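Here the complex is missing a single protein chain, while all its other protein chains stay put.
Just so it is clear, A, B, C, D and E label the chains in written order, and each chain counts residues from 1 on its own.
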Amino acid sequence: MAAFRFGLALAGLTLCSPALAQGGIDKADTAWIAVSTILVLLMTPALALFYAGMVRRQNVLSTMLHSFMLMGIGSIVWLGLGFTLAFGKSNGWLGGFEHVLGQNLSGSAPYGSQTIPSLLFFLFQMMFAVITPALISGAVAERMKFGAYVVFVTLWLLLVYSPVAGWVWNSDGWLFKLGTLDFAGGTVVHLASGVAALAASVALGRRRALSHGEPILPNNLTMTLLGAGLLWIGWIGFNAGSALAIDGISMVAFTATQIGAAPGMLGWLVCEKVRTGKPTALGAASGLVAGLVGVTPAAGFVTASGGLAIGFLAGVACCIAVTWKNRLGYDDALDVVGVHGVGGALGAVLTGVFASPLANPAVNDALAKGRASLILTQAIGVVTVGVYSFLLTLGILKVVGALAGGLRAEAEAEDTGLDLALHGESGYNL
Amino acid sequence: MAAFRFGLALAGLTLCSPALAQGGIDKADTAWIAVSTILVLLMTPALALFYAGMVRRQNVLSTMLHSFMLMGIGSIVWLGLGFTLAFGKSNGWLGGFEHVLGQNLSGSAPYGSQTIPSLLFFLFQMMFAVITPALISGAVAERMKFGAYVVFVTLWLLLVYSPVAGWVWNSDGWLFKLGTLDFAGGTVVHLASGVAALAASVALGRRRALSHGEPILPNNLTMTLLGAGLLWIGWIGFNAGSALAIDGISMVAFTATQIGAAPGMLGWLVCEKVRTGKPTALGAASGLVAGLVGVTPAAGFVTASGGLAIGFLAGVACCIAVTWKNRLGYDDALDVVGVHGVGGALGAVLTGVFASPLANPAVNDALAKGRASLILTQAIGVVTVGVYSFLLTLGILKVVGALAGGLRAEAEAEDTGLDLALHGESGYNL
Amino acid sequence: MAAFRFGLALAGLTLCSPALAQGGIDKADTAWIAVSTILVLLMTPALALFYAGMVRRQNVLSTMLHSFMLMGIGSIVWLGLGFTLAFGKSNGWLGGFEHVLGQNLSGSAPYGSQTIPSLLFFLFQMMFAVITPALISGAVAERMKFGAYVVFVTLWLLLVYSPVAGWVWNSDGWLFKLGTLDFAGGTVVHLASGVAALAASVALGRRRALSHGEPILPNNLTMTLLGAGLLWIGWIGFNAGSALAIDGISMVAFTATQIGAAPGMLGWLVCEKVRTGKPTALGAASGLVAGLVGVTPAAGFVTASGGLAIGFLAGVACCIAVTWKNRLGYDDALDVVGVHGVGGALGAVLTGVFASPLANPAVNDALAKGRASLILTQAIGVVTVGVYSFLLTLGILKVVGALAGGLRAEAEAEDTGLDLALHGESGYNL
Amino acid sequence: MVKIEAMIRPQRLEEVEAALRELSVGGMTVTEVRGMGQQRGVTHTYRGSTYTVNLVPKLKLEIVVPEERAEEVVDAIVQAARTGEVGDGKVFVIPVDAAVRIRTGERGPAAL
Amino acid sequence: MVKIEAMIRPQRLEEVEAALRELSVGGMTVTEVRGMGQQRGVTHTYRGSTYTVNLVPKLKLEIVVPEERAEEVVDAIVQAARTGEVGDGKVFVIPVDAAVRIRTGERGPAAL
Partner (left out) sequence: MVKIEAMIRPQRLEEVEAALRELSVGGMTVTEVRGMGQQRGVTHTYRGSTYTVNLVPKLKLEIVVPEERAEEVVDAIVQAARTGEVGDGKVFVIPVDAAVRIRTGERGPAAL
């Protein structure tokens, strides 16, 4: 999205826009992106619900708090430094400092050649910066120290998310220049966080309850379902808003998103039916998220049929991937690796496979050197972002662990539950 | 809505629109309908909450899943075949095949004389196709086989919803040509599903717990209230979006919707106060939904006072109607008949009574042969759609029952609860 | 907001708007304010969740109902009389009767010099009128008679809210003319309701459980967190929509809102960490609301740094203020005084401190007599509205108490819980 | 006096209640419990893994009656709670030394 | 030793706790239960129909004490839990053969 769109805008199916005003701002585009920004903001509380429903009751608040903290920390860090590192004038790897603390952002002048105010572009991007680190929290649920978590996500946002967003979406970013297609964040958001989740699972180790053989049953799946439903709603802003205008591309992205989530849900349910005989409500929720993850990098580049295929494949693949951890022994509590890591990587590659000039004329450029070359470019994006995020995450956790005297809550706190032990509260008194 | 609006658009209170661009697309209209589409999408998870709060705790997930399944199945069926059966070039009864699998839909060219991209019109209509069969699920809650449910709603969407939507909203539909007024789906959505709910209640029979005299207490009314609140929010997109533009009609519809829901709530509470002495929270939730159902067919055709009257009458009437089932002996678990059937029929007729040229100049045409004639036309719509939906639903259930070896879950599964028996999960582990 | 904007519009950073159509309506502005209206509507169910999660389980439905009732009563009262008292042609103190029952409101002509239909302005304002009295309900939770509550909020809406809204936002209102800045309702909404909450706490007396030393533990903090998240979402419509256009001011307000909520959350958590050593999830939820309350009057007048400062100060101040009640002995059950009263007053004064012409050129006018004078003007607004609301609320409660034979539910009803005693329901059967 | 403790299937509560009413048994206290025994546990599915939860939901009834009524009450419960399937539960009889009605201070069988 | 079982109104827990503390009673176990007796059940409304739920929420307290302390503890509970209205509940005294403190393995009254 983002910068990417500038490159493609001329070629895109942009709706004709006599409303384009002085200063290049289009009010209808602005209204739509303001709405999209709000929709993406909604995804973080939705994620809090989605995750919190799956943990045990004694950790339900600490899990929600992991997401909510990003609404606080992420907004401020993005204002202070994150945005400028990603979207300031870049040397290919990192942006300059011209937007530190929101400087040089305006309510009435656009960022680059966009048709929305730069302040709005900053806000829209902020919501991505808020939710991405929150995604990782699913891996560390039920056992991480609160203070360590806070420092970790702050550093991760600055050292992993911001640079990577710049590589892919800043028009001077090296992956952008390479031609990597990532419409709304398959690589930047999902892969980066999914891989970080793997690193964090390894760094933190397994929950004590797993060794005790205690059953870890989700405390409230109705909450998880509601979260999944709201994620779907918000995701339309995430993907269709990434057109940064209310134009033909945004319509294509809206369609692909809707038509990607649906078969993701059905794919996961079919996979469950085959495996255990019982399609589950959690499977429906997980599958729709998997479908959405898969279609995210592709949304503005594929036709409805492309979205259908990607969504279904992501649903099935993630359903299979979430059981890996049992064999491999890492404790990715809420399956961030299986859903966002695998779904993000798969989606990025499948974007190369299904990108179609019928959906978006800009794909013609991307296919200039042939489809194989595009798929390779996509794979390069996946590998470099994946390796970078994995290594940096490990490094950050090392440092944080040293500073905080360990990453994990005391054994007793873990047994009691983090809500009471760390926060002095319990989720329910029913 | 839909096609209906084309007929009326010239006469409507359309806001002047210099932003109307080449190709006839208006970006502000497009932004508004994109938002409305998202709002209608929100109604399906909202319905899941509304319904799931009312069942017993052992069926809470299966009930939510009934709604969520439509987000998966409905989206794909509508893409594949539903839309074209409803909105393809019609012989009055059924549309042609030109939009199978989303063909001939564009992100930049409108459908007919509309001012939004045809792809968006397709998406907006999709959300109606998703929620309508989900409404029926309230009648079959706590006892239907999952596989049978899936096949049933798929067939119902194709054989009942799609044709009926075409009759009323396709500009070549026979009820459209007859002059039936249905702004946003009183007949197409609520009556059709409410009558289908009656047929399904009869076909499935009563829950075992009712015979045992077990108390069937709602597991979580806070969830039902939240669902009702979100339904209200989404319904504004449903009704005001049915203007298919951000124009004077959409403002009229927004007003009527808000002013219909409010007295629906109060009407139901007054009815309860009179009947049992205790106004209830569930009554407030039910009443606001009843008000919204009642005002749906009328929204773009009535003044605020008209909306007020319709909402109040619907609130009182539905409050009375939900007790019929006890006398008549059918087990409409969550009162789809009493709320959507009765509210939908009442609203359709009252649309004839309260439609006013002050709200919408197009009503002048509708009143050309006098108000009695308009009311008769409305009644014809109600009766034909009602009879069609009832008979087809019975027929589909007969076939599905034969295929699936019965419509009902095993007795033991029903006693254990469908969540654990059919899906291997339980909603809460608190 | 509202009328205020007319005064400032010319000087504002309005985006250029070639889309401005005949009749002065701008479709993009209309679409944005329609969306904002829906977002503000969402805040009332969100408030229901926020409050209901904090009470004991036996009062969860009655608490939700307190908010939902306003969606019913508030909408109708505002249509009937409230709007015209606030926004009819005013003598400085009260508006005329030209809009009784929605008369003279149009879907296609603007109110005054606005660019949106007057019907939409009416709807947008309605949502403020709906939520403001609902805010008070947090103070009277767990012990007020239902009938008395219904009459109380009806009278309060007409006798307190409507006039005060007119004083501040009607362009003929005396506080408006004085130059009081209240962008989105710091004084009108939060201070007025917060002070009313104090009066109501005093009038009703303490809950019986407090005297018994029973622990009053929140029944479901996940609900409170969800409510807080949705409040944040809705609040963007509340504040950014108060620009009444999708222009530069709305972008400034959006930014300040987001950047005010975030440090509010963090400020409260820091305060808790210092005080008790444990940052809590409820603290995060309360803090973000406090930040939003604080930034509400300032939103369209301050830069991001201004928002940051106000939000942080509000978060810390309210965290401290909620413990006053323990010392002073009034039973403000859910801390409406500490959050909305204190946050509203603080925000109003800090608006005077941080208002900046960099954010909004109109501030130049407001600063014509110097910043000290502006701060004084703000303080005058706070004091007069505060005193008016306090006295009127006490008076209304006196009358209602006389009519209803006391304001409080029977002792037995309070002990059993209001849900079962007054409404014959219980929230959960888990 | 004795206390009769019955662990039964939740679905049989209404039948047992009715049977007790017929015998004019004055009171009862009910607790939600989970039981383990010969009855197979239920299989839960979680993200594709399945595992068995041994404890199944039961209700525990406690009814204090004069010793001489114990036999008929136990029989009534056994009959009303029986489905014939594994998992129907047990009835235990436990001696009670004393009983007091809090409201009146009455003691012994009069307190029941 | 004996086990004192008291079914009381939930609202009286604090009073009873205080009374027990006064007597330096060492421990107690509390269970949420629902009771049936002379007290009228509560009426629930559901979509316009009303019906009565016979079981009302109570708390069950279990306190094991040496036999010689039983009398005073029972009296203290009865006094603290009494409101005088129907539904105040019952106290039962049940013989206990043995007691063990898990932490230390202490047995008999020393375990309490």
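Couple of notes before you dig in:
Here is the rule we use: a residue touches a chain if its C-beta (ideal position, glycine included) is under 8 Å from a C-beta of that chain, and two chains touch if they have at least 3 such contacts.
None of these values were measured; they are calculated from a predicted model.
Partner chains of the missing chain, restricted to those shown and counted over the full complex, are A, C, D, E.
When the omitted chain is restored, the residue from C:182, C:272 or C:425 that touches it is C:272.
Of the candidate positions C:45, C:110 or C:218, contact with the unshown chain belongs to C:218. Across the interface with the omitted chain, chain E contributes residues 1, 3, 17, 26-31, 64, 94-103, 105, 111-112. Although one chain is not displayed, its contacts with chain C can still be listed: residues 215-218, 271-272, 275-276, 278, 280, 282-283, 286, 319-320, 322-323, 326, 335.
With the whole complex as reference, residues 2, 6-8, 31-38, 54-55, 58, 60, 70, 74, 77-78, 81-95 of chain D touch the missing chain.
Just so we're on the same page, only the chains that are shown with their structure count from here on.
Judged by shared residue numbers over all numbers used at their interface, chain D and chain E contact each other through mostly different positions, with under half in common. The pair with more inter-chain C-beta contacts, choosing from A-D and B-D, is A-D.
A separation of 52 Å divides the Cα centre of chain B from that of chain E.
Touching of two or more other chains is recorded for residues 18-19, 27-28, 31, 35, 217-218, 220, 276, 278, 280, 282, 423-426, 428, 430 of chain B. In chain D, the positions touching at least two other chains are 44-46, 50. Counting only pairs that meet the touch rule, the chains in contact are A-B, A-C, A-D, B-C, B-D, B-E, C-E, D-E.
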